[in-house]
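Just one protein chain is left out here, and the rest sit where they should.
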Amino acid sequence: MTQSINHLALLPLYAAAGTAVLVLIVDLAVGRRSAIFGTAAAGALITALAPVVASTDPTLCVGANCSWAAGPSSALIAVLFAALTLGVLGLSTRVPAPPGEFCFLLTCSMTGGVVIGYAGDLVTLIVGLETLTLPLYVLTGLRRTTAGASSAVTFFLVSVVSTAIALLGAGLLFAATGALHLSALTPGAGAMAPLASVGVALIVIGFAFKVAAVPLHAWAPATYDGAPLPVAAYLSTASKLGGVVALAAITSRLDTGPLIAVLAVLTMTVGNLVALRQTRMVRLLAWSSVAQAGYILAPLVAGGSGVTAALAYATFFVALEFIAFAVIVALLPPDAHGGDIASYRGVARRSPWPAAAFVLALSGLAGLPPGLAGLFAKVTIIDTLINTGWGWLAGVVAINAVIALAYYIRTAAILYASPPGIAVADLRLPKLPIRWPVAASLIGAAVIAVILGFAPQLLFTALGYTEFVPLLSR
Amino acid sequence: MIAALPGVPLLLGLLGLLLSPADRAGRKRAAALGVTGAVLALALTVFLLVTTDDPEEIHLDWVRLGDLDVTLSFSAGPAALYVALAVTVVALAVQIYSIGYLHDDPRYAPYAAQISLFTGAMLLVVTAGDLILLLVGWEVMGVCSYLLIGHDRRLHEAPAAAVKAFLVTRVGDVGFLLGIALLGWSARSFRIADVLASDFGATTLTAGLLLILAGVAGKSAQFPLHTWLPDAMAGPTPISALIHAATMVAAGVYVVFRLYPLFAQSPTALATLGVMAAVTLLLGALSAMAQDDLKRVLAWSTVSQIGYMTGALAVGSPAAALFHLLTHAAFKALLFLAAGAVIHAVGTNYLSRMGGLRRVMPATFWSFVIGLGALAGLPPLAGFWSKENVLVAAAHATEGGEAVPAWTAWVVWIAALAGVLITAWYSTRLLLRAFFGPSRAYGPDGPDWEVGFDDARYDRPGVAHDPPRVMRWPVLVLAVPAALLGLAAFAPGFRTALELEQPHLDVAIALPMLLLVTGAGTAWWLWRAVPGADPVLALGRVQPVLANAFYLDAVQDRAIVRPVKALARAVKWTDERVVDGTVEGAGKTATGLGTLLSAAHRAALPRAAVAVLTGALLLGVVAAIYGASA
Amino acid sequence: MIPYVIAALLFGLGVYGVLRRRNAILVLMAVELMLNAVNLVFVTADVTTRGATHHAGAVFTLFIIVLAAAEVGVGLAIVLQYYRLRKAVALDEVQLEGVAE
Amino acid sequence: MTVADALLLALGVVAVGAAALVVTSKHLVRAGLYLVVSLGAIAGLYLVLGAELVAWVQVLVYVGAVVVLLLFAVMLTRAPIGASDDLDRPAWPALLVGAGVGLGLAVLLADAFRWAIFPLPEAGTAGRMGEQIFGSWVLPFEVISILLLSALVGAIVLSRPDIKGRGE
Partner (left out) sequence: MNEVLIAVLVAPALGALVAALLPERAGRVAALVAAAVTFLLTVVVALPRGASGPIVPWLEVDHSWIPALDVHFHLAVDGVSGPLVVLTGLLTLLCCAYTMWRPPSGRTLMALLLVLEVGILGTFLAFDLVLFFLFFEITLLPMYAVIAGWGGPDRRRAARKFVLYTLFGSVLLLLGVVTVIVAAGTADIYALTGGLGLSRTTQYAAFTLFALAFAVKAPLWPLHTWLPDAHTEAPTVGSVLLAGVLLKMGTYGLIRIGVGVTPTGAAWAAPVLAVLAVAAIVIGALICLRQTELKRLIAYSSVGHMGFVLLGIATLTVTGLQAALIGNIAHGVITGLLFFLAGAVKDRTHTGDLAELGGLRETAPRLAGMFAFAAIASLGLPGLAGFWGEAFAVVAAVQRGGPLWMTLAAVAAVGGALTAAYFLRLLRRVTHGAPVPVDALPVVSRTEWVAWAPLIILALLLGLIPSLVLIGSGDPIGAMTEALR
C-alpha cells in the first residue's frame, strides 16, 4: 500500500526544503556572505512562486484522507511564509551569526511553515510546527549575551512544555476517536466525548502557545526582546502565522468556540493593558502582538466560517507588524537593540520616510486610516463575529481597539515630538544611512500594505472569499 | 414698498457698523448715514400714510420647514403706519440730538448705526405680517437695546445693566417663542392673518396667549419682568428716549394690539393682562415717587404709563391703548431729551444736585412743563386725551358685557385712577425739585461733578445753559405733538385709523381732574412747607421701600439669579468630577490594570511555566466538563 | 486501561518536575517524562481503538521520540550556552521582564 | 486479571515509582539514572502492548542517547555529583498543578475506558512498522528529516563559541 505521490502538488515543499539544503551547500562550497544570502533570497522567492504554479490536488493519501491537502488558503500561507522569510533576510544585514547557518535555519523554519499550510494530518501538522519552531530556538539564542541566552531558554522551555501539551492532546484525541487525519476528525461520541474534548482543548492550548495567547504568552516579550531584531520580526510574524494556521486547522473542524473565546478575550485584554505600560520599543511591539493574537483568535470561535477572517486578519497583521520591525531595524544605530521608546523622540525629522512607514504600521495595527489594511482587518473580524452570532466578542474586540490606540498613538507621536528643551525646528540629528536590503524589505512591505489597504479584495479572493454572505438573516 | 420701511434703516445700520469707529471722517459719515436712514424711513412712512387707504400687504415665501411655511409677509394698516410715524419721528429726533449729545464720544459711529438698526427692527415689528418675522424684529430690537445700554465705557454699571435688560426680556421671550410656536403650529402657519383667522381650542389659545404675554411683559417692562427698565437708564439719555420710553417698550403693547382678535376670545388672558397692568401701573407710579435720579423717575413713569396701555387692552379698548402709546411716545421722548439737556448742562442725574434751573434753561424748562403736564394728564395736553380714553374704557368695562371679566375692569379702573393721583404728585415734585428753588449744584466742597454720571461726556460741564442748537431743535419739535397730539382725536382720519371713538367730555372727567389737582397740590404744599427738602421725605419709612421699588430687585436676585449661579456651580462640579471623572477614571483604571498586570509579568521563568500549566489544567477541566455536557 | 492511568500519572509527575525543579537539566528530564507519557498514550491507543490506519499510534510515537531527541539536543545546547554566559543553570534567574542589557 | 495485566501493572509501578524519584531526588546524577529505569520500564510496557519496534527505539534513542546527553550536560555544567539542596523551589504550586494534571487525566481516561478488555493486536514488528511509515506517513518523515538536520546545525552553531557572527 504505497502512497501515490503527485510531485507537482508537492512543489512548494520541494522548493522550500531544496532552498534549505542548497543554502547549506553554498555555505560549504562558496562561503561568501552575499552568495549565501543571495541563494536564500532566491530560494525564498522561488518558494513564494511555487504555490502559485503548483497543482492543488491532494496527494499522499490513505483512502480519502490525505497528508498533503491544499485548502483554499494553503497557497497564500506558503507565499506569506516565503515572503516573510525573504523580508527577514533583507533585515538581517547585521545579524551576529554565521550567515550560512543563519540562512539555513531560517529556510528550515520556512519549510516548516509551508508544510503547515498544506498539512492534512496531525502528525504532519505537529512535525511541521516543530520544524517551524525548532530553528528559532537557535536563532533566538544567536546573540551571545545574557539576555539572548535567557530569552532562548525561556522560549525553548515554554515551547517544549506546550508541545508536550499539544501532543498529549493529540494522544487523547487519538485515543478517543482513532483519527489522525484532519479530514477525519470528529468529536468523540458517548463516553469518549469528554476525552475528545479535553484532547482538542489541549491541542488548542498547545498551539496557542505559538501565537502567544494568554496565558501562554509570557515567553513572547522576553524572547522578542532578547532575540536579534530580524529574528524577533520573524517570531512575531511567521511563527505567529504558523500558530494561527495550525489552530485554524483544528478549530475549523471541531467545535472549540468557548475555549477560543476565553483565550481571545484574555489575550487581547491582557496584551493591550500591559502594552500600555511598556517603555521599550520591542517589548511594546511584543505586547501589542500578543494583543493582536487575541484579535486573530477571535473569529476562530465561529469554527469553519471564521477561518477566512482569521487568516485575512493574520495576513494584514503580519504585513503591518513586519513594517514596524523593519522600521526599527532601519532607524537603529548599529549598536543598539530596540531601545527605549523615548530614544525615538524626534526621529521623524531625521528620517521622515521610515517614520511615515511606522505611522502607517502602527495606525494599521490600531485599525485606523491611513493604515487601511488594518482597518479592513478589523472590519473583517467584526463582520465575521457578528455574522456568526458572537456579537459580544465583537464588542470586546471593539473596546480593546480603543485601549490599543492609546499606546500606538503615544508611540507614533514620540517620533514627531521634539526632545525636551529643543524646538523641533532646531533639531539636528545625524543622518543614518539605511542599508539597501533593509530599505528594499521596508519598501516592499509598505507597498504591499498600501495595496492591501486599497484593494483588500485581492487578499479575500486569494482566500476564496469572493462574496459577502449574510448568515444571520437566514 | 412696505418692506423698504424697515429695510432701509436696517441696511444703513449694517453699513454703519462697517465704518471705522475711530476717525473724524468716519464720525461724519456715521452721522450722515444715521440721519439719512431716519429721514428716509420717515419720508416713506408719510408717503404711505398719504397714499394708501387700504392696508398694504406683501406675501413672499421665505422658507419651508416640514409642513410649516414661514413667509416674508408685511402688512401695514393705518394704525401701524401711525405707530411707524411715531417711531420714525422720534428716531429722527434722537439721531439729530445724539450728534450734539455725543459730540466727543469716540465710539459714536457704531452707536449711530445701532440706532438705525433699532429703528429698522422696530419698524419690522410694526409692519411684520408673519409671527416669525415679527420675532426677528423683536429680538433685534432687544440686541440693539443691549448694545446701546452698554455703550458708555466709563459707567461701570452700564454693562451689567445691559446684560440685565437683555436677559430679563429674554426670559420673557422664552414664553414669546413658545407661544408663537404653539399658535403657529396649531394654525399650521405663522402668518398673522392666518393665525387670526384660525380656530383654536380654548386651552391652546389661552396657553399660547399667556406665553405671548410673558414676552410682552418682558419687552414692555410689565410686572414681574419690569426690573430691567430702571437699570437700563445707564444707557445714553437719547437711547432712553428712543428705546426705553417711546418705542421698544411699547412694542409689547403693539403686539397685543396686533393679536387682539385672539385676546378677545380668551377672558383668562385678558384678566391676566388686566391684573398685570394694574400692578405695574401702581408699582411704577409709586416707585417713581421716591427716586432721586431724574432718569429713573422718568423710567418708572414709563413703566406706569405702559401699565395704562396694557390696562386699556385688558378692558377691551385697543384703540385707547394705541392712542396712549402714540401720545406717550411723544411726551416721553420729549421728557427724556429734555432731561438729557439738563444732565448735559449740570453733569449729574440727581435731583438733589439740581434746583433753580428754570432761570438758566428756559427752553428746557418749558419743554419739561409740557412733557410733565402731558404725563400727568393736564388738559389740553396730549396725555389728557389719551388717558381719558383709557379711563372711560375701563369704566365702561366695569359694567360687564365685555370679553374681560368685570372684576378685572374694576381693578384696572381703580388702579388707573390712583395712578392719576400719584402721577400728578411725582410730576410736580420733579418739576419743583429740578427747576425751582435755589441751585444745589455747589456742595460744601465746591462743584460736585462726578465722573460717571454724565454719560457721553468727557469734559467738565461749564455753567448750566440751554443746550446747543442741534440738541434744542429736536426737543422743541417734539414738544409740539406732546402738546397737541391729543387734539388729533378730533381728526376723523386719525380716529378711523385707530378705530377711536369720538372724544366726549362729560362729568366722568371730573374725578380724574380732582385727583390730578390733589396730587399736584399735595406735592406743591409739601415742597413749600419745608423749603429745600424733598417732598418725598414726608412719606417717612415708606420712602426707602418705594425708592427701592419694593425690593423686587433683591427678590429677583435671591429667587432666581443666585439659585441659577449655585446650580451652575454644582453642574460644573458634577461635570468635571462625575462625568469627566468617569471618563478619566476609565483611562486611569486601564492604566492601573496595565501596571498591575505588567508587574505580574516582572517575574522569573518558572512563574511563566506555572501559569502555562495551570492555565492548561483549568482550561482542560473546563473543556472536559463542556465535552461531557455536550 | 492500566497503561492509560500509568501515562496519566507519569504526565502528572512530569508536570510536577517541571514546576518543582530549579535546575534546567532536571526540568528537561521532567519534560522527557511528559513526552513519554504521551507516547504511552499513543501506543495504548493503538490497542484500544481501531483507527483508519493500523499502528498509527506507534508511528506517531516514533516521530515523537525523534522529535524529543532533536529538542533535547538543541535544548541542551541552549542550556549550555546559558551556562557559559551566566555560570548557572538555575531557571529562577531567567527574568521575563526588565532584563538589563 | 490476565498475565498481561499483571505485567502492565508491575511495569507501571516501576515506571511511576522511578519517575517519582526522578522529580524528587536530590542527586542530579541519580535523577538521571532513575530516568533510565523509568524509561526502561516504559519500553517494557510497549513490548507488552505489542509495539516491538517502538520499544527498541525507546531503548536505543532514549536510554542510549538522550539520557547520555543529559548526563553529559550535567557534567559540562559542573553540577555537584552528590546531594544538593538547591535543586527545588517551593513545592505547593507544583504539587497542586502536578497532582491536578495527573489525577485529572487519570480520572478522565479511566472514566472513558473503564474496565473494557481489548485484545492485544499483532505485534508491531520492524517490517510492519516500516510498511506503515513508508506507506502512510511519508510526508512527516520527509519533514522530520529537515527538522533533524536543523537541530543538528543549530546545536553546532550554539555550542561552538568559535563561530562568531560578523555583525558583532
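Worth pointing out:
Order of writing sets the chain letters: A, B, C and D. Residues in each chain are counted from 1.
Keep in mind that, in the parts below, a residue touches a chain if its C-beta (ideal position, glycine included) is under 8 Å from a C-beta of that chain, and two chains touch if they have at least 3 such contacts.
Not measured: the values here are computed from a predicted model.
Although one chain is omitted from the display, it touches the following shown chains in the full assembly: A, B.
Across the entire complex, the residue among A:V26, A:I382, A:I434 or A:V450 in touch with the chain not shown is A:I382. Of the candidate positions B:L15, B:V39, B:V163 or B:A600, contact with the hidden chain is made by B:V163. From the options B:M1, B:V63 or B:A529, the residue with contact to the unseen chain in the full assembly is B:V63. When the omitted chain is restored, the residue from B:A4, B:V143, B:M513 or B:V621 that touches it is B:V143.
Screening B:P9, B:G129 or B:G184 for touch with the missing chain picks out B:G184.
Interface note for the absent chain: among B:L33, B:L48, B:A112 or B:L135, the touching residue is B:L135.
By the touch rule set out above, chain B reaches the unshown chain at residues 14, 17, 21-22, 62-68, 107, 110, 132, 135-136, 138-140, 143, 146-147, 150, 153, 158-160, 162-163, 166-167, 170-171, 173-174, 177-178, 181-182, 184-185, 564-565, 567-569, 571-572, 575, 579-580, 583, 587. In the full complex, chain A contacts the hidden chain through residues 363, 368-370, 372, 375-376, 378-380, 382-383, 386-387, 391, 394-395, 398-399, 401-402, 405-406, 409-410, 413, 416, 424-425, 456-457, 460-461, 465-468, 470-473.
The rule is short, and it goes like this: only the chains that are shown with their structure count from here on.
In terms of C-beta pairs in contact, A-D outnumbers the other of B-C and A-D. Of all chains displayed, A has the C-alpha centre closest to the centre of the whole protein C-alpha set. The mean-CA centres of chain A and chain D are about 31 angstrom from one another, to the nearest whole unit.
Each chain gets a centre from the mean of its Cα atoms; for chain C and chain D, those two points are 7 Å apart.
Inter-chain centre distance (chain A to chain C, centres taken as mean C-alpha positions): 25 Å. Across the assembly, chain C contributes residues 4, 11, 14-15, 18-19, 22, 28, 44, 48, 53, 56, 59, 63, 67, 70-71, 74, 77-79, 81, 91-92, 94-97 that each touch 2 or more other chains. Residue positions 89, 93-94, 97, 100-101, 104-105, 108-109, 114, 136-137, 140, 144, 147, 151, 154-155, 158, 161 of chain D each touch two or more of the other chains.
Viewed as a contact network, the protein chains are fully connected, with every chain touching every other.
Residues 105, 108-109, 111-112, 114, 131, 134-140, 142-144, 146-147, 149-151, 153-158, 161, 163-168 of chain D are the ones that touch chain A when the two sit in their complex.
Across the interface of their complex, chain A is touched by residues 4, 11, 14, 18, 24, 27-28, 31, 34-35, 37-38, 41-42, 44-45, 48-53, 56-57, 59-60, 63-64, 67, 70-71, 74-75, 77-79, 81-82, 85-86, 91, 94-97, 99, 101 of chain C.
Per the touch definition, chain B reaches chain C in the complex via residues 598, 601-610, 613.
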